[in-house]
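Removed: one protein chain of the complex. Kept in place: all other protein chains.
Each chain carries a letter (A and B) given by its place in the written order, and its residues are counted from 1.
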Amino acid sequence: MNSNFLRNDMVLMAVFTLVVLTMPIWLAPIGAGYPDLLQKIAIYGIFAIGFNILFGLTGYLSFGHAAFLGVGSYAAVWTFKLFSMNVVPAILFGVIVAGLFALFIGYVSLRRSGIYFSILTLAFAQMSYNLAYSVLTPITNGETGLQLSQGDARVLDHALGIAQSGLPTPSFFGMEILGWSGFYVCAVALIIAFFFALRIFRSPFGMALKAIKSNQNRMNYTGFNTRPYTLAAFVVSGMYAGLAGSLLAVTDPLAGAERMQWTASGEVVLMTILGGAGTLLGPLLGAGIIKYFENIFSAYNERVLHDVFSGLPNGLEQIVVSFTSLFVGEGWQLTLGMLFMLVVIFLPGGVMEGFRRLTKLFRRDGPQSPAGAAQPAE
Amino acid sequence: MNDIVLHVADVDKSFGGLRALSNIDLQIEEGKTHAIIGPNGAGKSTLLNVCVGRIVPDSGAVIFNGKALTGRQPHEINQLGVARVFQTPEIFPDLSLLHNVMIPAFAKRDGAFTFNAWSGLVRESGIRAEAESVLEDIGLIEKKDLEAASLSRGDKRRLELAMGLVQHPRLLLLDEPTAGMSRHDTNRTIDLLKKIKERGMTKVIIEHDMHVVFSLADRISVLAQGRIIAEGTPEEVRNDPKVKEAYLGEAQ
């Protein structure tokens, strides 16, 4: 708490920018140096950072945030279809529509707290999901998913005389979003999103949100009307989800309802918890870890495992391979579930809490744990 | 006679069949410290809760500065200038002491809701200085960066008092401000409350400790079985036979 606090944040921002932009280099040695995976990490990082603004700061556990992700995707794809293949309007539109949707759902759901809030958000997300599959098919294209087609209007592109042959690709003022350019668009979005989150964390508004998590009743008697605060946090985190959703559409222009399913909502909760709810970097870390291992683990199959364990004696090798094969490939979900349990049981503060414990271990007489340490609350 | 800051007018409240408050009529003068005493279960806490909107009375009204408080939300009542210090410490356990005190200062300056997500806390040197000076007064300044959860119970109560004071409310409601404190801390708190009195803050204190009551109060109301049985200066109350019977006698 002193004057070089600001300077520290600027350093943090600079380091963060550098680290994100050089991800293709330093993640290459562990087999993650390709755009498909890296942009997924960036996109889900944005999703988790936004979710953390609600859950990590206010303690309200939403089980329906995937709905905003899905809505953002649909809105972005529709912008591609109707107006332009330029990504800027698509992203803007995705964020705004998701924000409006979050405003509505948040306004209703935040009338309750605790588990009732969780159930309300879950109910809304399930309704959106079910409707996207049924009556809203004209908008969502049901099970097939919403896709681009050659016959789309693209009013702006036509007006500007932008030529297109075959199925167009999203572009950033002429630059096609394909491969690495896709990653860099997501990376820039991630850096901006992180910067906003940092500002929120360091603002009086962010402090008020933390105080709501700590003791909401006291906030009311202190003169705060807490509902607009939680609603603002809800809408902001919904807009983050919308940004993530529209980026998914930017990197691969189609949108399907499965993005809104409640298991997808559960995934972002897991990312946030795994990294450390209420911390700045934790959610991004959680998203990175999960997406990375999902990618690696899903790719393993029995043959690969036989190669890995070929050094072992024959009988033992067979046992080890059949045991590990339960957890990789198709079994990735099982690993995910176990990870979920282990984190909640042993490390409720997530990876960031683990770091903190480690540094404490090395610096015995280090400072007291800083106020506002992450602890998932009701 | 000074202006009346708070007027509790003919308030009745029953819980189930139990009459918690009956016909309470109370006027709190500007700048005065008004103590409410009475045996356990006399309805003191209920009365305080009626004042801050936590309990809605069956009939009657609470008027603060010419505005009715009944039916208003707790945050609205605070924004009108009524701050409350609770009996069990109500603080923000996960935040630092400094932030605990800065939050009510923000509520006072910015109102019930401001979306100030863009301005940095570091730039709020005014609010910080205010919070630090109150922490100084209360004797917790050297602990300002600790997590509030780590404080002793007595310190938590003093922290809460600081949270009330930083708002410079027109009326401060204190629910047993020294309960659970050591003799030393109690005396410090009394000194502090005397100091605020000189600044002209109006206070209502509910208290068991007669030492505290008689060192601070300008006026005392005695509550027994939901009724006010006596009211007056400390001297008058001390000599009132009814009070002796209902309360002081019991204590002896």
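Just so it is clear, a contact is a pair of C-beta atoms (placed from the backbone, for glycine too) under 8 Å apart; a residue touches a chain by one contact, two chains touch by 3 or more.
As a working rule, contacts and distances are computed from a predicted model.
> For the chain that's not shown, choose its UniProt protein name out of "Aldehyde dehydrogenase family protein", "ATP synthase subunit a", "Leucine-responsive transcriptional regulator" or "Amino acid/amide ABC transporter membrane protein 1 (HAAT family)".
So, among "Aldehyde dehydrogenase family protein", "ATP synthase subunit a", "Leucine-responsive transcriptional regulator" or "Amino acid/amide ABC transporter membrane protein 1 (HAAT family)", the name matching the hidden chain's UniProt entry is "Amino acid/amide ABC transporter membrane protein 1 (HAAT family)".
> For the chain that does not appear here, which of the shown chains does it touch in the whole complex?
A
> So one chain is hidden, and I want to know which residue out of A:39, A:52, A:86 or A:113 touches that hidden chain in the complete assembly.
Result: among the candidates, A:113 touches the missing chain.
> Taking the entire complex into account, which one of A:34, A:293, A:340 or A:355 touches the absent chain?
A:340
> Which listed residue (A:127, A:289 or A:308) would be found touching the missing chain in the intact complex?
With A:127, A:289 or A:308 as choices, the missing chain is touched by A:127.
> Touching the hidden chain in the full complex, which residues of subunit A are there? Just list them.
59, 61, 108, 111-116, 118-120, 122-124, 126-127, 130-131, 133-136, 262-263, 266, 269-270, 273, 326, 330-331, 333-334, 336-341, 344-345, 348, 376-378
The working rule: only the chains that are shown with their structure count from here on.
> Distance-wise, how many Å sit between the C-alpha centres of subunit A and subunit B, to the nearest whole number?
45
> If we count contacts the way the header does, which residues on subunit A are in touch with subunit B in the complex?
Residues in contact with subunit B: 1, 3, 5-6, 199-200, 202-208, 210-211, 213-215, 217-226, 228-229, 232, 236, 368-373, 375.
> Which of the residues in subunit B come into contact with subunit A in the complex?
That would be residues 52, 73-75, 78-79, 83-84, 86, 90-96, 98-99, 102-104, 106-108, 110-122, 124, 145-148, 150, 163, 167 of subunit B.
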